[in-house]
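Of the protein chains in this complex, all but one are displayed in their positions.
The chains carry the letters A and B, assigned in the order they are written, with residues numbered from 1 in each.
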Amino acid sequence: MENAAIFGWALLWILFWGALGGVVTPRIYGRKDLEISQASFGGAVIGAALGPFSLLPLWVATPKITNRLIGIAIAIVVGIFIAAFALADPDNLCVANGGFVISQLANGIVIGIIYGLMALGLTLIFSILGVVSFAHGEFYMIGGMVTYFISAKWLPGVSPLVAILASCIVTFAIGYVFERIFLRPMGSGEIERPTEYAILVTFGLAFFLQYFTQALTSAVPVKAQRFFPFPRAELPADSGALLRMTPGNVTIFDAISIPNPRFTAAVLALIMLAALLWFLYRTWVGKALRAVSQDRQAAAVTGINPNSMNTLAFSMGAMLAGLSGASLVQVFSWLPQVGIPAAARSFVIIVLGGMGSLPGAFLGGLIVGLVEAAGTGCIPDATRAAAYIPAYGMVILTLVLLLKPTGLFGREL
Amino acid sequence: MLNLTANNIFKNFGGLEVLKDVSFTVEGPELIGLIGPNGAGKTTLTNILDGALKPSSGTVYMNGERIDTRPPYGVARAGLGRTFQVTRAFRRMTVLENLLIPAMAMRATARQRDFEEKAQEVLEFLTIAHLRNEYARALSGGQQKLLELGRLLMLDPQMIILDEPFAGVHPRLMEVIYRYITETNAEGKAFIIISHDMDTIFTLSRRLLVLNYGDLIADGDPEVVREDPLVKAAYLGEDEE
Partner (left out) sequence: MKPTVLYRVAGAIAVVILLVIPLASSELGGLGPLVLSSYFMHLAITAFFYAILASSWSLLAGYAGQFSFGHMAFMAIGGYTSGLIGKFIRFTTAPSELCTDIPLLGNWWLVVLNIRRVGTIDESCLDMAKTETLPAGTLIVFPPVWASIAMGLVMGAIFGLLVGWLVLRLRSTYLALFTIGFSEIMRASISAEIPITEGQSGLELVPLFPGGLLGFTSTSKIPPYYAMLLLFLVAMAMMTWLAGSRFGLFIRAIREDEEAAAALGVNIVRYKVLVFVITSTLAAAAGALQFHYIGIITPNTLIILQMSLVIAMAVIGGLENIYTASVGAIVITFVLELLRTNITIGPLHVDMTLWRLVFFGLLLMLTLRFQRNGLLFPILERINRGGVAAETVSIRAAPTDEEEEGEETNPPSSSEENATVEKEAESNDVESDR
């Protein structure tokens, strides 16, 4: 990076005014007896956006901090961030090569869809049971493992769809059994301080599943073959300027290049997402689930059994994680430990999107996918970047928890 | 001499006005009933006096010191104690430990054994002395309520706010609570009692505050308040018919 200093100063500037805005704004709003629930977060982003030029008018005029205002401020912050980056490192592929940027964006969205699907499982569990499953990453890992072992070891040649289906069944079953034995007693008041219990017991499950898988499969990384290779095709037929497909890759407009495994994984995720939406909004059971997430007691009065909804939600959440793993085992190499970063990513996504919010989880997934794509593609010092990648999400997580614990779409705490 | 003054308290929850310009003064060991229909803002007012909530505007003074800017523990140390609508005993601590907490919190250098004698007296007064070393969770709901009242005696505040002390309590225990209020009041502590139990509140209190959807619509002698047309219209009318 040539002018790293420019970028560093820009970052410092954003952080300084953001912190100042976050701390001072609620006091000013409080002194004027105005609504302060948004003031801390709003002040922080508005301060980060234009520094003193936006903070002073804000403090003088004290307008109502609307979501729209916050949205504009966030857009400005992102803009400044990108501009500073471009100035600091004009030769970077991310700045100089438009095709690369679009490709990275497309890949970020594609992977973000799958992250979103996994986080959707976690948020589904949270919205019904009110617990965060710390074993979510292990369901993801098991989904991938089952798919790999069926398609590559035990039944080679069988359709990958069978393997994916099997992984769904396995993760659903583990989730079902676990919920029945360990989480069901929470509802009956048999267990004191259920929230803490849930944290620890899902943590124990993660520990158990991880070592169990490791004991069964050993710690050698595995990777599945492409599930559905593309046919070879070119459009128009001779040049391939619009669309060029090889078994392992698809190139659109000669610019956007997406590897086949990612593409099929995203398509699988979208199909599953559609199925999930259909289930939640069109079937009786799905409606019952949503009813329970909104008001347990009222739902129980109408004859829904909240306990069985708990079981269903947990098993389905586990299955969604398993499915994400199943579709990604052809993308990444797979180890018993892959669940940990994946789970961490899901935590980031659901906190960012708002705990318990389904659209929030999906949008959060896309954002995290994009940020990661930008992080891997754009940062010049590759080894350092790789080491820091897990931290980016965690920085987002801690900031959201401190500034706006409800996330993008969360309900009030 | 105790003096608690609430000046022009307003409270909004995201646009919803829960309290509108509530002002009143408590002087000396009064025994005040605070009534009003559901959603009138009684608990919100309690939370503001106690420091758990900050008013959107307005001030609360206690003996000349401003207390609405203090955190709850600061208010407790200034001399205002309260109970909660839902009993909140420290369930996995013994009854004795429950009582020691407020006593220790009030004095920085005290040791536990200094208060054990006083705790014993309080427990005997409340008729739960035999449960001294039991965990609070082993107590019945009513006994937990007594425990909460006992904690307030150990805190030794000048003013006590009781949120629904009679709700769901066995008649026998009700007697104990009734005695607790009158005797403690006679010792010089002021009371604000929130209750739905009209008969008890009319016989017990010597002054009534009536809240109706955030407005303080009446303040005065129970007999006078009972006849107040505003109160009748808003609250009592529907209740007594």
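Throughout what follows, a residue touches a chain if its C-beta (ideal position, glycine included) is under 8 Å from a C-beta of that chain, and two chains touch if they have at least 3 such contacts.
Just so it is clear, the model here is predicted, and its values are computed rather than measured.
From the set A:I65, A:V132, A:V292 or A:M309, the residue in touch with the chain omitted from the display is A:V132, counting the whole complex.
Here one chain is not drawn; of B:F10, B:F24, B:Y61 or B:F90, the residue touching it is B:F90.
Contact residues of subunit B toward the unshown chain are 50, 52, 71-73, 76-77, 81-82, 84, 86, 88-93, 97, 100-102, 104-106, 110, 112, 124, 127, 129-134, 137-144, 151, 155, 170, 172-173, 176. Mapped onto subunit A, contacts with the missing chain fall at residues 131-132, 134, 181-182, 185, 188-189, 191-193, 195-197, 199-201, 203-212, 214-215, 340, 344, 347, 351, 355, 383-384, 387-391, 394-395, 397-398, 401-402, 405.
Basically, only the chains that are shown with their structure count from here on.
Remark: subunit A and subunit B have CA centroids separated by 47 Å (rounded to whole angstrom).
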